[in-house]
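Take this structure, written in structure tokens, and hold onto it; I'll ask about it next.
A single protein chain has been removed from this complex, and every other one stays in its place.
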Amino acid sequence: MKVIVQQESFSPGQVIQEFQDALPRGKHGGVVSFVGTMRDFNDGEDVVSMTLEHYPGMTEKHIEQVCAEAAERWDIVDCLVVHRYGEMFPNDAIVLVAVWSAHRANAFDACRFIINYLKARAPFWKCETTTTGEKRWVEHNSKDPKAEVSDLEGVK
Amino acid sequence: MKVIVQQESFSPGQVIQEFQDALPRGKHGGVVSFVGTMRDFNDGEDVVSMTLEHYPGMTEKHIEQVCAEAAERWDIVDCLVVHRYGEMFPNDAIVLVAVWSAHRANAFDACRFIINYLKARAPFWKCETTTTGEKRWVEHNSKDPKAEVSDLEGVK
Amino acid sequence: MNISIRYFASLRDRMGRADDALELDGDSATVSEVWAKVTDGQSIPDSTLISVNMEYTDADAVLKDGDELAFFPPVTGG
Partner (left out) sequence: MNISIRYFASLRDRMGRADDALELDGDSATVSEVWAKVTDGQSIPDSTLISVNMEYTDADAVLKDGDELAFFPPVTGG
């Protein structure tokens, strides 16, 4: 289990491959991953950059808790989470969650659980800069908070 | 929607990135992917290589049907499937399913649906070569066929 | 009428060949009849999958001139 919170940009495919190369051979049959990408518009306005603030220490701690909870609920081989903070630009990868398991159903369930609970619990805050130079805090992750909640319940 | 059945090895991360770079910008918030990897043992014996036979034409057709069905059921932006045939070696990626969507719940559901139905329907047959040189056809994809079936039902 | 037949994987190994080209009298035949023809009267083994023109079908399906019929074991891709 590895949780990385970093400022630098990263290549999801490369990070997954490197982690996988270090896993014990032959135990997993596959990997399910989710990669969240920065969009270039939100609420109808063009966004030129985004700054992600976090709470150093608490952020890592809560992502690790979510991963540990996933590992308790599902039989998985390993999991990896990378999450950026600081300034980023459209099409940058913001977050990666990857789960390896012997049976893919467990990897799907655990990956979905981790990204859902990470979004609900890990202390990160997005601040967007629009083309007019305005900076604004993103108040909610989803325009449809009910959809998020039902998605969370779906994996409980 | 793109379905590639090829003999050559491929790097899942690179293929995903290239496909994503060509997508219309800003429409998707993330990508869910499944990568199935060749193991180096099966049924208690070491496997040195594997040859995947397929039915050219029918294989592509059925993967495309599964993708089209997923796109009908869930609101997704795009999907990509790469599946190898021919000879491959431990740790090689055998199959990649990647689904982009605005809301991640749809990407998770569609990705899971595609890999489950691909495994159930697409005409591929695995033949393993063990360390003793013996070649043997893999008779079933899972040691627990019931688990596969219930997983299929789960996404219906 | 003419039917082409393909065998895959372990079933091809058992048949000892990858395909057959069959010329049949009359203008229709079922999959079962064709299988009996190419195996000297045997019935189709359990769990054999059947396709006609690359779509799954069953042993009762009726074939027409020019069809591509295929027999194969359970698929194990992915």
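Letters A, B and C name the chains as they come in the text, with residue numbers starting at 1 for each one.
Simple rule for what comes next: a contact is a pair of C-beta atoms (placed from the backbone, for glycine too) under 8 Å apart; a residue touches a chain by one contact, two chains touch by 3 or more.
If you're wondering where the values come from, they're calculated on a predicted model, not measured in any experiment.
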| item | value |
| --- | --- |
| Shown chains touched by the chain that is not drawn here | A |
| Missing-partner contacts on chain A, residue numbers | 36, 52-55, 57-59, 61-62, 83, 94-95, 115, 118-127, 137-141 |
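Just so we're on the same page, only the chains that are shown with their structure count from here on.
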| item | value |
| --- | --- |
| By mean Cα position, the chain sitting nearest the middle | B |
| Cα-centroid distance, chain A relative to chain C, in whole angstrom | 49 |
| Distance from the mean Cα position of chain B to that of chain A, given in whole angstrom | 23 |
| Distance from the mean Cα position of chain C to that of chain B, given in whole angstrom | 27 |
| Contacts with 2+ other chains: residues of chain B | 36, 115 |
